[in-house]
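The block underneath contains the structure these notes are about, expressed in structure tokens.
Complex shown without one protein chain; remaining protein chains in place.
Up next is subunit A:
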Amino acid sequence: MLFIGASGLLPNFLSCSDAKGIQGNTKKHDITAWVRITEDGQITIYNPAAEMGQGSMTALPVIFAEEMDADWSKVNVEFSPQESDIYGSPGWQPGTKLMFTVGSRTTNSYYTVMRNAGAQARHVLLHSAAKHWEVPLEELTTGASEIVHEKSGKKISYGALVPHLTMPETLPDFTEGGLKDPEDFKLIGSQIPRTEIPEKVDGSAEFAIDLRLPDMVYGVLERGALHGAQPTLTNEADILAMEGVQKIVPFDHAIGVVANTLEAALKAKEALDIHWSDAQATGFNSQDIYPEYAQMASAPKKGSAVNEVGNVDQAFRTAAKTYEADFKNDYVYHAQMEPLNAVIQVAADGQSAEVWVGSQQGADTKLGIPDLLGIPPEAVNVHLQYLGGGFGRRSMNDFVLECGRLAQEMAPKPVKLLWTREDDVTYGSYRPLTLQRLKLSTDAQGDLTGISHCVVGDGGNLVAGGTRNDHYAIPNQWVEWREASHGVRLKHWRSVGHGPNKFAIEAMIDEVAHDQGMDPISLRRKLMADSPRALATLNKVAEISGWDAPVSEGRAKGVAFVEHGSLGTGVCEISVDRNTGKINVHHFWIALDAGVVIQPDNVKAQMEGGIIMGLSSVLKEQITIMDGQVQQRNYDDYPLLRMQEVPDSIETVILPSAEHPEGVGETATPMVAGAIANAFLKLTGKRLRHLPFTPERVLEVLNS
């Protein structure tokens, strides 16, 4: 691999007319650091982002191929090397680069990077053809993997140009001009099947959990059910005497066992006799904490300001009417289908390591392994694998560090660390439990004049996101966070704070509409008057859902709006079984503005998956903690929504747009709770304010 500087130029490029440079027509030749080509025209484009089902393996190369004018039928895709300097997208700070597949940032942050890189690859090909034919570069045009010199009638395919490749001295920065007019896009916006789907259908797609290396041993850890507790192993000799057990490795939070086979490691884990210390979470009962949170929300001292617009106190003082309600949500678990795992091999001298892992975290920290082993980052080689689901859980590196510690003990043998499903549930890092106190004010005309949103809970940014109302013209807004802390492990969970906070905002707006006798969509139309893109999604979803048409007996529709980069409004149609308390969601409609859409069908897939994951969490999912002990173990006591409860239809309309692309992975999920609560209010006149809406809770509300 030849490396290039930040400009994307290969400093030591070899002309392939050199006989030594040509090793048959299947040898891959670098055009730039992003793309290689063979003489028979096969093009390999690098994808710099993790692939966890969101489609980065296709979307990013499509953007690149569009500007390169590559024939898509000849494109193969590989993961890029884990080198942020070359393959990163703009980071949080100006001038920094990042490889970090989180926050629905992949297409948004790589759109310009991939366009520029694709245009630069095309420029190298144009330059080479101009030299080869001795004509001015400006006289050349490109078609699908082909360069044309119209004046002379000459044509050459990209593959045929390989022996004549020469590098220009500099590569232009096409972000300043020279990128395609979006009107001319051929690949972007078209129907292109995802590149990695065939191997996910024939079973050959490789996840880290599937790796087996020579001499590999298996590691498992027992971490207990009380987060933060420290273990004391009381039967070490018995465990070491078990068949296949090679080593016991103590951690602050766990006892690790390494064995010859997975079965032997699991058997030893079962047999561990561990005494656990108390921890911060000892005595904590998650379901009893809400009255305390409500008291905290009532305390006179304000919390940390998250957002302030106008003067909300004055709005409340001068209001014709005010509304106040508390919304609650329990802990939620990621439940990605591939349990956490990694394979790591540390060299015998401890001075280098190979890491195979499915991670959202990318190259930037090398997953903490250099610090763990006390070696430089360049001595750690990360082999990124497909992720069997991420949803935020694989943006943490806790499991990678555990595996690194085991591999350090077992060096040079490679170690595969596997979390059982029980480990994954019980030692999870959950979406935080929170209480949202919302207060709204209206003037004499019934218009909203103020909104105060107080979030109580543990987790800072994890709980404070999704509280702004930039697309609602409410002149006075105040958002604050009041901190609680219980020692329970927490992490980003698909759509993060947007889930609980959009629920509270959207449900509260409908409570006002209900009280004022206003149609929820009419009220939102007024609120969105200054935000035409948001308003267009509202109007479109009203149209496709037949909002104004009568609904069949026993059913009702509810609406919710979400901004998460992209803007989306959703409508659901529900019924409720008043005997069992079960909510049935029959249809979901979404109108979405995501700017330029690279792969429309994949965006629809993200909407379908996002809605159903939202339904699962809103109707069923709940981690509970008693005396600090996590109560759930596996899918039997942490049920997920299954096929029988999927709506009859989920319809998505993507609004056409020429704006910069925005992420779509987390826009659908936070619509669900608000839309259901609002449909439920219309259907029953009762208010659902505590997630999840389990049948027991629904019955309680119906009977209240």
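In this section, contacts are C-beta pairs under 8 Å (C-beta built on N, C-alpha and C of every residue); 3 or more make two chains touch, one makes a residue touch a chain; residues count from 1.
The rule is simple: contacts and distances are computed from a predicted model.
Per its UniProt record, the hidden chain corresponds to "(2Fe-2S)-binding protein" from the list "OB-fold domain-containing protein", "Heme chaperone HemW", "(2Fe-2S)-binding protein" or "DNA repair protein RecO".
One of A:Gly88, A:Gly224, A:Pro339 or A:Gly362 touches the chain omitted from the figure, and that residue is A:Pro339.
Interface note for the absent chain: among A:Glu150, A:Glu263, A:Asp470 or A:Asp577, the touching residue is A:Glu263. Within the whole complex, the absent chain has one touching residue among A:Ser204, A:Ser552 or A:Asn579, and that is A:Ser204. Where subunit A meets the missing chain, the touching residues are 52-55, 193-194, 196-207, 209-210, 212, 261-263, 335-339, 386-391, 418, 420-421, 601-602, 605, 608-613, 616, 634-636, 640-644, 646, 650.
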